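Note that one protein chain is taken out, while the other chains of the complex remain in position.
A and B are the chain letters, set down in written order, and residue numbers restart from 1 in every chain.
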Amino acid sequence: MENLSETKISKLKRGFLLLAGSLFVCLLPLWTGQYYMQVFTIAFYYVVLASSWNLIAGYTGQFSLAHHAFAAIGGYTSALLVTRSGFPIWMGMFAALLSSTLMGFILGVLCLRMRAIYLAIATWAFAESVRIFISMTYKLTRGDLGLAVPKVFLGTGRAVACYYLFLGLATVTVLLLIIINRSKMGYYLRAIRDDEMVARVMGIHTTRWKIFSFIISSGIAGIAGAFYGHYNGLLTPVMVDFSEMALIVIMVVIGGIRTAAGPIIGAIFIEILTETFRGFGEIRMVVFALAVIAIARLYNEGAVGTVRQFSRWIARRKQPRGDVT
Amino acid sequence: MDSTLISQYIISGIVIGLIYSLMAMGITFIYGIMRIINWSMGEFYMIGGYLQYIIITQFLGVKQWYIGVILSMVGVFLLGMVVQWLLIKPMFEGTVGRRAEYATIVTIALGVLFTNVAVIGAGPFIYSPPGYYHNTQIMTLPVSGTRFIAFIGTVVLLSLFYLFLKKTWWGRAFQGAAQNRMGIQTAGIDVFRLDQIAFGIGVALAAAAGALLAPEFYLHPRCGSIATMKGFEIIVIAGLGSIPGVLLAGLLLGLIESLGSVFLNPSFRDVYGFLFLLAILAIKPTGMFEERERVA
Partner (left out) sequence: MEKQVNSLLQIENLAKDFGKLRAVDNLSLGLDEGEIRGLIGPNGSGKTTLINLISGVYKPTSGGVYFLGRRIDRLAPERITQEGIMRTFQVARLFGDMTVLENMLIPAFTQGMSRRQSSQRAKELLDFSLLSRMSNEPARNLSGGQGMLLQIVRGFMRHPLRLYLLDEPFAGVHPVIKDVMIETIQKMNREEGVTFLIVSHELTTIRRLCSRISVLHAGQLISEGTMKEVANDPRVIDSYLGG
C-alpha cells in the first residue's frame, strides 16, 4: 500500500497528465491540418459512445449490445426532421435526444428482469431490428444508399468548428459520467452489477436505477448520433451494423472497462490507429481482437488497469524492505 | 391464390427454416451445456464454408461434396475444442464471476478476429463453390439443387444429432449436464471435458450449415453475420435451452418469411421474421419454449 506522500505524488502525476492531455486536445487545431482534426473529431464521437456504453455495461453490468442503435436512432431522427419537416438543426438534435431516450426507456423496461445472457440477446435483437427497419424503409431513409444530412457549420473553418463541437460534446459527456459515478447513483449502479439481490436487500430500488442508466446512456448515444449525422453529411445503416457495436466493446475493453479514462483512451487510441493504418485495415482489427481476448483472458483491466498495476509495482519497489506487513 | 401455390410456399418456408435451425442448434446446444452464448457462431459457419470450398476445389471434387462436409465439420470441431480450451475453459475454473460478460466480450472479439483473418487469408472476394446437385423438386415445388441438398443434409444431421443425444452415452451425459451441472460432476463425469466437446459439436453444426449452404449463399468473409442473424433470431423466438424448440422456431421463421414474402412485399422478407421476434420479445421475452430455471 502506498504511504501518504506516494498518494500525493500519484495524484500530482495524474493531474499533470490530465492537464497535458487537455492542453493537447484543446490546442490541436493549431498545429495540425484538416486531416488530423477530422480524425480526432471522429475519435471524440467514439469517446462519447464508449463512455456512455461503459455506464450501462461496465458500471451497471447491463451488457447491452444495442448502443450503436441508439446513435442511429438519434442520427436519423434529427436528419429526417430537419430534411423533411424543415426543423432547425438544434431542434432536430433535441428530438434526437427525445427519441433515443424514449427507445432506451422502452428497451430498459423490457430488459428489466432479464438475466445477462437474455439481455445481450434482446438488445442485439433490438439493434438488428433498428438496422433492418432503417434499411427497409428506404422511401423514408433512403436505406443503404444513405441519407443526406444538412451539415452544421458550413464554409471555411468548418473543420475547426466541428472539432471543438465534438470536443465539447465529449468533455461534457465524460464530466457527466464522472459526476454520476461519484454520486450515490454511481454506488447504486455498481452495487447492482455486483449483486442485484443484495443491492435490493440493502435498500436500492434496482428497477429505478437500471432504467435510469439505460435512459442516460441511450440519450447520450442519441445526441452523439445526431451530431455525427450533421457533421458527416451522410447517414447509412452501416452505423448500426453489429461491427460498430463490436468496435465500441473493443474500445472500452482495451482502454479499461469500468474506468473513467478507459473509454477515452480506448476510443482515441483505436481511432487514431485505424486512420494511421488505413491500408492495413484487417490486420489492425486482428491485432485489436487479439488484444481484447488477451485482456479479457488475463483479467487485465485494459490500458488504464495496466498503468495502475505498473505504478503500484513501482511504488512497491520503492518501498524499503521490511515495510510490508 | 390456389392451394398448390400456397403449399409450395409453405414447403419452401419449411426447407429454409430447417436449414436455419441447424445454425441455431449449435448456439442452443453450447448454451445448454456451458450457459454461455457464442457470438462468433456465424464465423464458424463461414469457416466451415471456406473449408468445404477448399476441400472440394483443391482435393476431392464436387461429386464427393458430402465427404467435404464431414471433413469441414471435423476440422471446425477440432478448432472449436482448441478455442474452448484456450479461452472459455479458464472462465469455469477458479473464482470468476461474470461469465456472461466475459464470454460475450471474448466471443465477439473472436468473431472480429476470424472475419478479418478471413479477409487477409482469402481476400475480400466472393467465392462460389460449384453446386452439389442438379435442380429438382420436392413434391411440386421446384427447388434448386443446392437447397435440396442442404435440406437433405440438414435432416440427416439433425436426425443424427437427435439420435446422438437420446441413444448414446455421451448424448445422455450432455443432457444430464444441461439439466444439472453439479449433479453430473458428482456422478464422476468430467464436466470440463464435456464442455470442450460440446463446444466443438456446436460449432461443427454451424460449420456443417456453412458447408452445405456455401453454393447457395456464396462465400465471403462477412457471410457469417447473416448466419448469426438468422441463428439468433431463432434463439430469441425459441428461447434458450430447448432443442426441439429450436427446430420448431426455425420452421416457424422459415414459414413466416416465406408466407410474408408471398402475401405481402417480398423485399421485406427479413422484416417479417424480425417483427415476429419483436412480438415475442414483448410478450414472452425468454422465448416461446424456454427451459425451466436450472437448479444448482
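Keep in mind that, in the parts below, a residue touches a chain if its C-beta (ideal position, glycine included) is under 8 Å from a C-beta of that chain, and two chains touch if they have at least 3 such contacts.
As the structure is a prediction and not an experimental result, all values here were calculated from the model.
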Exercise. Which displayed chains make contact with the chain that has been left out?
Worked result: A
For this session: Check each of A:Leu12, A:Val109, A:Met202 or A:Ala294 against the chain that is not shown and name the one that touches it.
Result: A:Met202
Seminar exercise, completed: Considering the complete complex, of A:Ile89, A:Val152 or A:Ala191, the missing chain is touched by A:Ala191
For this session: Since one chain isn't shown, list which residues of subunit A touch it in the complete complex.
Result: 184, 187-188, 190-191, 193-195, 197-206, 258
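The criterion applied here is as follows: only the chains that are shown with their structure count from here on.
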For this session: Please report how many Å separate the Cα centroid of subunit A from that of subunit B, as a whole number.
Result: 32
Exercise. Which residues of subunit A touch subunit B in the complex?
Worked result: 57, 61, 63, 65, 110-111, 113-118, 120-122, 124-126, 128-129, 132-133, 136, 242-243, 246, 249-250, 253, 282-283, 285-286, 288-290, 292-293, 296-297, 299
Seminar exercise, completed: Listed in rising order, subunit B residues that touch subunit A in their complex are 31, 35-37, 86-87, 90, 96, 98, 100-102, 104-106, 108-113, 115-117, 119-120, 225, 228-229, 232-233, 235-236, 240, 267-268, 270-271, 274, 277-278, 281-282, 285-286
